[in-house]
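Of the protein chains in this complex, one is absent; all others appear in place.
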Amino acid sequence: MSNERGRHVIPGEVITSGNYRSEQNTFMEGDKIISTVIGLSDIRDDGVRVIPLTGGYIPKDDDLVIGKVVSHSAMSWLVNINSCYDGMLPASDVFGRDFSSHSDDLTSKLDTGDLIAARIVNSDRTRDPLLTISGRELGKIDSGELMHISPSKVPRLIGKRGSMIQMIENATNANITIGQNGLLIITADDSNGLIKAINAIQLIEEKAHVANLTDKINEMLESKSE
Amino acid sequence: MGGRDTNIVLLDENGIRSDGRKVNETRKVTIKAGVLKNANGSAYIEFGDNKILVGVYGPRDVHPKHMSDTSTGILRCRYHMTPFSVGDRKNPAPSRREIEISKVIKEALLPAVILKGFPRTAVDVYMEVLQADGGTRCAALTGASVALADAGIPMRDLVAGCAAGKAADTVILDVNNEEDQAGQADLPIGYMPNLEKITLLQLDGLLTPEEYKECLEIGIDGCKQVYEIQKKALQEKYFSTGDDKNG
Partner (left out) sequence: MASSVIIDSLKKAHILELLADGKRLDGRSLEQTRELSIDVGVIPKAEGSARVRLGDTEVVAGVKVKPEKPFPDTGDQGMLICTAEILPIAHPTAETGPPTPDVVELARVTDRGIRESKMLDMKQLVLEKDKSVIGVFCDNAVTDHDGNLFDVCSYATTAALISCKLPKYEMQDDLPVKIENETIDPPITTIPISVTMARIGDNILVDPNMDEWSCLDARITITTNSDGNVVALQKGGPGGFTYDQLIKCAEISIQVGSKIREIMKEATKGSN
């Protein structure tokens, strides 16, 4: 059974048949393994999956996400994390275990519209995913440029062991925080660097499925601007 | 429905229909995926003179909450005609016909979509008919499948729609508005081409058992032709690199 990747598939297309395991974004019909989404098929060690080119973000434990506070109750904030489920950030995560809804005012720390970098703590689909902002590099975001890309393109943006994103950061002197949910924050001192970083990210989103993308991005970053 | 007296020649002595087609020919179909900015998935389809715009939102929160299902996502469909889409201006409020078609299309898509992975959410499919010319439900269903795939909703297969029918005592493929008004039967079909299952089927008119069989065969073939256009629309959006022909 050979490994194979990168065949274009759409929902309903048969990827292969025989002694294979059906993994993400596929299902079995008889002995055929069929794609359920638009994407690139990936056969590895007898397992068949499809890397999707569409679709929203599905919360997973430990993912770093960028979220936007949309409302709050007495005990928690509701956070839009660009997913079909809104995240919940308990007040105790910010105020500590002695949190008291009488004396501690939630809006003093986070208000509607505020952006946060958070981690998913418990994503069980029977209830809203739980978030935390206590941790290194987590918390309220006060500055920077917010960008949206399709969550399915995030792995391509990060690259193998972070190679793609590091290449962009080095070439533009920008700091880029990538949420697995497709939201990113870019901070750069130099506006040229900022624009270059934004352009590079947009190019990756457009051409995520193209081969030799790394070369194209490199070219773009090295060209002198203006 | 049913042989209204008209001046139109539905089928001439050479087997050519009123719009120049042969009996087993569909009208021209074009589909473009991803045409709206706000919708999660979308498609614009022209099926003959039918012009339909489909937008999909979801999976997303369900309001009111009691309508949601804790074990799976739900599918909601709305087929709607704009007032200017038909000969006599249509009142914008949903008619009973639109409500029935919405349900029939939903049940044509349900076998295809996989929503178990999104409990407590809904996937909303909105089909807007901008111009109608017979066979809108098949065209809307066709566009809806493309929009759902564009939105990333997991599906077992796409669903392609095409109608077969009878006019001038002959079984024909893809009935247009004129043929629907003056003809003898209209059989809309929705078909999952890879799983080979029919998920939408209705009949308006009279068919002998032999004609029924012929209509199904010719209709399924029509659906397969429409499926190729759906595939092309998705491949064009997702797999073409823009700098070479082979995508």
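Labels A and B are assigned to the chains in the order they are written; within every chain, residues are numbered from 1.
Everything below uses one rule, namely that a contact is a pair of C-beta atoms (placed from the backbone, for glycine too) under 8 Å apart; a residue touches a chain by one contact, two chains touch by 3 or more.
Owing to the predicted nature of the structure, the values given are computational and were not obtained by experimental measurement.
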Message: As a test of the contact rule: which chains in view would the missing one touch?
response: A, B
Contact residue for the chain not shown (choose from B:F47, B:Y126 or B:Y238): B:Y126
Field: Candidate in contact with the missing chain, chosen from B:S85, B:T121, B:N176 or B:Q230
entry: B:S85
Message: Out of B:L36, B:L110 or B:I220, which residue would touch the omitted chain in the full complex?
response: B:L36
- prompt: Taking the full complex into account, what residues of chain A touch the chain not shown?
  reply: 68, 70-71, 78, 80, 82, 86, 111-115, 141, 143-146
Query: For chain B, which residues reach the chain that was dropped from this view?
result: 36-39, 42, 49, 51, 53-55, 57, 60-61, 78, 80, 82-89, 92, 124, 126, 128, 130-131, 133
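Throughout what follows, only the chains that are shown with their structure count from here on.
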Statement: dist(centroid_CA(chain A), centroid_CA(chain B)) in Å evaluates to 34
Query: Across the complex, what residues on chain B touch chain A?
result: 40-41, 58-61, 70, 112, 114, 117-121, 149-158, 192-195, 231, 234-235, 238-239, 241, 247
Task: Could you pull out which chain A residues touch chain B in their complex?
output: 8, 10-14, 25, 27, 29, 34, 36-38, 52-56, 58, 84-86, 125-126, 152, 207, 209-210
